[in-house]
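Taking it in order: structure first as structure tokens, then the write-up.
All protein chains of the complex are present and in place, except for one that has been dropped.
Take a look at chain A:
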Amino acid sequence: MPMRKTFLEGLLHRPVTDPPPALDDPELAELGRKLDAAARRRLGRGLAIREVDAGSCNGCELEIHALNNAFHDLERFGLRFVASPRHADVLLVTGPVTKNMREALERTWRATPDPKWVVAAGDCAINGGPFAGSYACVGGVAAVVPVDLHIRGCPPTPTQLLKGLLTLIEAP
């Protein structure tokens, strides 16, 4: 019964989800339109992202997860997360790159087919952030694999993340 009720509510009443950001979030809507055009041009509407946690506190992962919720609905922009680097166009890397994760990151990068982009998300991924200088951290993704784009924030919000991915697509 609760399942039928939940479905019926979705059909007969206003959706349980908020209206898509296009209606109440002009910034996100603008992003979405630009990304749609750019992604189509470059990648035929599809951009497959493989996330790699290289030592984050897991705050970045929470916000990256939020990209998939009904509010942000990442997939309407043609962006989606994939389970293997072999299916990916983009590696989205978080964390200060711990020395214990360095080899795993390198191997994940090598497993990703060209052309590929690397996005370093979060302040840690830029230069180690608060963990810079530790015996256990390399200190930034760029020290291990070539980085195409940094997205700031501790953690970056879903909107910042989306903005960043758009910037990547629009790069010359």
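Remarks
The rule is simple: a residue touches a chain if its C-beta (ideal position, glycine included) is under 8 Å from a C-beta of that chain, and two chains touch if they have at least 3 such contacts; residues count from 1.
The rule we apply is simple: contacts and distances are computed from a predicted model.
Not shown: a single chain whose UniProt protein name, out of "Sarcosine oxidase subunit alpha", "Hydrogenase expression protein HypE", "Homoserine O-succinyltransferase" or "ABC transporter permease", is "Hydrogenase expression protein HypE".
Check A:55, A:78, A:140 or A:164 against the missing chain and you find that the one touching it is A:55. The missing chain lies against chain A, touching residues 1-3, 5-6, 16-18, 51-66, 68-71, 81, 83-85, 95-96, 98-104, 108, 130-131, 133-137, 154-155, 157.
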